[in-house]
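To start, I am sharing the structure in question, which I have written as structure tokens.
Left out: one protein chain. Kept in place: all the others.
Each chain carries a letter (A and B) given by its place in the written order, and its residues are counted from 1.
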Amino acid sequence: MIKQICRKSWFSTFILAILLILLSCVSLFVGVMDIDIPTLLSGREGMELKIFILGRIPRLLAILCTGVGMSVAGLIMQQLCMNKFVSPTTGATIQSAQLGIVLSMVFLPTMGLGMRTIFAFIFAIIGTLLFVFFVQRIQVKDTVLVPLVGIMFGNIIGGVTNFLAYQAEVTQQLSTYFSGSFALILKGNYELVYLVAPLVILAFIYANHFNIVGMGQDFSRNLGVNYNVILILGLSISAVITASVIVIVGQISYIGLIVPNLVTLFKGDKIRGTLIDTALFGALFVLLCDMIARSVIKPYEIPMELVVGIIGSIIFIIMLFYKLKHGKKAIRWGGHHRKHLHGAHHGRHHHHRRNKEVGICE
Amino acid sequence: MNRAKMHRRNVTRLALLAVMVLVAVVFYLLVNSHPEKPKLFQYILSLRLPTLLCMIIACISIGAATLIFQSIVNNRIVTPALLGMNSIYSFLHTAAVFVLGTGSTLFLNANLAFAVDLLTMGVVGTLIYWYLFKKTGHNVLYIMLIGTVLSSLFGSVQSAMIRVMDPNEYDALLGSLVADFNNINGEIILFATIMLLVLAFVLRRELGLLDVITMGRNQAINLGVDYDNVIRKLLFGVVLCMAVATATIGPVSFLGLIVANMSRQIFKTYKHSHLMVGASLMGMLALIGGQMISQHLFHFTVPVSTFVTIAGGIYFLYLLLFKKGAY
Partner (left out) sequence: MNVVDLIKSYGSKTVVKEVSFTVPKGKVLSLIGPNGAGKSTVMGMISRLIARDAGVIDFEGQDLTKWKSKELAKHLAILTQHNNVQMKLTVRELVAFGRFPYSGSRLTPEDNEMVDKAIAYMELQEYQDQYIDELSGGQRQRAYIAMVIAQDTEYVLLDEPTNNLDIYHATNLMRIARRLCDELGKTVILVLHEINYAAFYSDYICAFKNGRIAKFGPVEEVITKETLSEIYKVDFEIMNIGGKPLTIYY
């Protein structure tokens, strides 16, 4: 019943938006220093207003952009690859961006944030494209194999990054720089994440195209969509979003993986319909995680990355078990694209499962 | 090639490997050790010997654990390390410190701490993976994916606990809690050795069944193996072996994968006795060689595990994608 309401109307979007606004307001007033509205309005306490404008508001905006960006990036990748388990985390995007950053640190240490950003963009795009083309070329049949390949691909790139970092003796610097956290966000050093906004809008414009490309090369040619151009465009958008978040906030895994999946469970697979919800839910999710990160060991903070990592990986494991159990019958897994995913039905079923017809490799 | 001939060939190869390891050991101990200055020589040896012993113990545990595990799962690209057994161990260790406090007497004695870790790891690890096997119906891809995610989950929880314990001294605490190549845990060498011997003795019957277990569940049951029971015991052994390896030299994720598969390629046999010895010897060769490169070529800046990760990752992808039927 609830699912029907959610799917049919804008009800869910509305609820999510309201929740997000409410939580954003709450979040502004959580922090080391207690700030309440009367003092703020009275205008007498300059210090508090400063914290508010220089610290809290940038932080909130950065959080929102991160949540929106990472989840939309994940959604695009999943649509394009037609695989629920692909995301910046499991598609080598994050590690590639980090490699780019380290390379710029090692070879162009004098250049500042700008150069780092450009390197991160370029490498994220290259890494993601390489991964996707690679996976398509060898025609990985098993849905679950794709993320596994991606994680390993990411591990290798991470190994190279580590090697370079050790060589250049920047490991210490990197471990702080890469750990995803909003603690160091201040006015003046975070504005790059605003880049997420136009990119998300671009993604929204091309949403239907992504859907079509996800249906395969022949399918898109039939509908007159240039497969390669759209594929590269889509992957680049998500790579750039991811890279800009990494440059400013640091590494934050799993959002791109689990947020779109949770939303899809209720809303179905059509990207136009889910994009806004995904973006809102992503922002909400990161906001919640940030509040947890700030309140556990007050006045210190746990890095956001850890909170998201813990919650995210638990949800991901639940998702995997869910898929394993329900296979074909899963409410929305695969949705109306099911035909496309049927490649791997000869999976290694365990003997006693055979008669149950549990397709574990849908 | 017939049986006897193959057996001879494999024994020869094992002997050859053993000789190579011996040479590597000698080189490792003696290169740049300044034997002309006895004091310095002694000092250098006192540094290198524990590292060497730790590496040897770890290689034996990793080689054995990986091969046993692969046979249990009936698959050649899964390794206990890939499934996060290392991170679970590190996590449990940190959790114990977290609960009991850094100053607890328990952690002043390395052997006592190790015993506690082994106990918790044996119980928790076996339970987790047993459940995973049951729940996924031995579906390898799911086991692997869930395993990798578990490994990142435990990593995150561990880091978070360290942060909570001491928000300022994060990095220092992390280094002191987890062993790694430049920070081996020499105090537990004796304990670890005894542990491995006891394990081999206790599991001697189950180890004998490995050749049959490799044929898969149905065949093993058909041939009269009490399957579930044997698997549980073997899994327990694997978990403890991984605990020993992680406790001594820290996590080296891909080593097991490489040596187990190379061992299979070189010995082309199903006999676990040969495979395990071969894998352990190759591991030693790789680690001792790698450690020498790291010491003398990179002057300790780049730890061996970095090389192992890169090489192992590429090898893993190769197996995953181009060796159809490997999983």
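Just so we're on the same page, contacts are C-beta pairs under 8 Å (C-beta built on N, C-alpha and C of every residue); 3 or more make two chains touch, one makes a residue touch a chain.
In this text, all values refer to a predicted model and were calculated from it rather than measured experimentally.
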Among the options B:T12, B:N183 or B:N222, the absent chain makes contact with B:N222
Pick out which of B:R48, B:R76, B:R163 or B:K233 touches the chain that's been left out of the picture. B:R76
Absent-chain contact - pick from B:T269, B:Q291 or B:S305: B:T269
Can you name the residues of chain B that touch the chain not displayed here? 1-3, 70, 74-76, 208, 211-212, 214-219, 221-227, 264, 268-270, 325-326
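Just so it is clear, only the chains that are shown with their structure count from here on.
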Would you mind pulling out the distance in Å between where the CA atoms of chain A average out and where those of chain B do? 33
In the complex with chain A, residue positions of chain B that touch it: 135-142, 144-146, 148-150, 152-153, 155-157, 159-160, 163-164, 167, 171, 217-218, 253, 298, 301-303, 306-307, 309-310, 313-314, 316-317, 320-321, 327
Using the touch definition from the top, list the residues of chain A that touch chain B in their complex. 85, 138, 140, 142, 144-145, 147-149, 151-153, 155-156, 158-160, 162-163, 166-167, 169, 172, 175, 253, 296-297, 300-303, 305-307, 309-310, 313-314, 316-317, 320-321, 324, 347-353, 360-361
